[in-house]
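Below is one structure; the comments refer to it alone.
Note that one protein chain of the assembly has been removed; the remaining protein chains are unaltered in position.
Up next is chain A:
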Amino acid sequence: MAAINDKDAILEGLAEIVNEIAGIPAEEVELDKSFTDDLDVDSLSMVEVVVAAEERFEVKIPDDDVKGLRTVGDAADYILNAQLSTQS
């Protein structure tokens, strides 16, 4: 069974992923940052972030939902909800 992460742990994981893919220092990845406007993650890098997040957090993030993930906080909430709903 997949472990449920708290929001801080998800943020930490996302920061590592964004660092790996876009080269942005992990500490700059904060909940209110926009992927495209603040973190140099364009629409294709975003797909890579999503794919990496799916693996790491064991959730599914369909293409149609990716466009709705504007900020790091949006992504963290999405992942948290997805983890909770697969547990119940």
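One rule holds in what follows: contacts are C-beta pairs under 8 Å (C-beta built on N, C-alpha and C of every residue); 3 or more make two chains touch, one makes a residue touch a chain; residues count from 1.
Throughout what follows, contacts and distances are computed from a predicted model.
When the unshown chain is looked up in UniProt, the name that turns up among "Fe-S cluster assembly protein SufB", "Beta-ketoacyl-[acyl-carrier-protein] synthase III", "Cell division topological specificity factor" or "Oxidoreductase" is "Beta-ketoacyl-[acyl-carrier-protein] synthase III". Interface note: of A:9, A:31 or A:47, the residue touching the hidden chain in the full complex is A:47. Touch with the hidden chain on the side of chain A covers residues 42-44, 47-48, 50-51, 63, 66.
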